[in-house]
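Of the protein chains in this complex, all but one are displayed in their positions.
On to chain A.
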Amino acid sequence: MAAGTLYTYPDNFRAAKALIAAQYAKGNVKLAPNFVFGETNKTKDFLKKFPTGKVPAFETSDGKYLEDGNAIAYYLANDQLKGKSEFDKAQILQWIGFAEGQILPPACAWVFPVLGVVKSSPISNEASARAKDDLKAALTVLNSHLLTRTYLVGERITLADIAVACNILNAYKFVLDPEYRKPFVNVNRWFNTLVNQPQFKAVLGAVELCSKAAVSGVAAGDNKNKKKEEKKKQPQQQAAKKEQPKKEKEVEEEMDAADAALAMEPKSKDPFDLLPKGTWNVDDFKRCYSNEDETKSIPYFWEKFDHDNYSIWFGEYKYNEELAKVFMSCNLITGMFQRLDKMRKACFASVCLFGEDNNSTISGIWVWKGQDLAFTLSPDWQIDYETYDWKKLDSKSEETKKLVAQYFSWTGTDKQGRKFNQGKIFK
């Protein structure tokens, strides 16, 4: 039976995972008394134990240290929660990954501005608008999985259920109104079942599902009050809560620093969003390019192209002498395209291979939003770009027009006169 001390601020859904797991395993978990978020976890002593300074953090009764809600929950869990077979365990991990990757970012992007954890701004508004769709996609996956299942893994509650339910908890409480959650019958049933388990109730109190979606701005204030009322209604389970009810507000504000980054996560999903929108419709051009002959689509490109907000680049592969088989070179190109997947929204490219086996070169014309090298916008895009030489082209020059026409229509030769072999379109 695991025992130890948990450091967290009150009502932290990440800490709830650990506390619920401890309820199931009847572990002896104490909440660290007098924990003040933003102070305690910045102290030297705390950082020595937990270098990231994040909560929840857990100190076992024999002096070992653990961070991260899911990890602590695993440590505190009993055999049922951890899954019976090796395959069950793997599935549980899969769902924990789903909870962190698919559920949490949109849920936070939507809920945090509403709760006032992050300041509501045009950027956060846009992020939460996108989050609504992202969350819908995640819930759809969950819904079809739960059509034939009572719980996520096996026929009993596991850490998978705890992780996913806790990550979606605040969304269900504050923003998923009856209209939004209506299609997700199976998820609703599953969620209701979980929060009605005595072990969940002991930690979360009575969970009331959102009746009207709260919005950020004016309503955020109301919501805070509502949240407080709810807290009052709930049986005060956590010792820390009892000891410092006055500090609650402070703590809520202090949360900014730690969770702001997380709330911003979906924003970083499309780094192009920071740039001005421009008048050129990339998708529109892509459709035209796919459906029409180049004799039509290339003039169309120049007709609509937005010189101020988009730029045209020439990318040349640096290590052409290493290229061997044609199909391998093609894989190199398509592989890069795949890794740049998220760029597609505001980028179009035609990359061509010239020559034949053991004597070939790769080069391409790229068009993207913004005037600078797009790859620097996101760490996700920086895997391949350094293997290319990048030259920005003057979008108004005749020379550029010729190059664009050549690469878009897959004709001509490279600088050394090798014939066009194959082309790949990034769209």
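The rule is short, and it goes like this: a residue touches a chain if its C-beta (ideal position, glycine included) is under 8 Å from a C-beta of that chain, and two chains touch if they have at least 3 such contacts; residues count from 1.
As a convention for this text, contacts and distances are computed from a predicted model.
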{"item": "Name under which UniProt lists the unshown chain, selected from \"phospholipid:diacylglycerol acyltransferase\", \"Protein farnesyltransferase subunit beta\", \"Nuclear-export cofactor Arc1-like N-terminal domain-containing protein\" or \"Vacuolar protein sorting-associated protein 51 homolog\"", "value": "\"Nuclear-export cofactor Arc1-like N-terminal domain-containing protein\""}
{"item": "Contact residue for the chain not shown (choose from A:28, A:43, A:61 or A:192)", "value": "A:192"}
{"item": "Residue touching the undisplayed chain, where the options are A:125, A:150, A:371 or A:422", "value": "A:150"}
{"item": "Chain A, residues in touch with the chain not shown (by the definition above)", "value": "144, 147-150, 155-156, 185-186, 188-190, 192-193, 196-198, 201"}
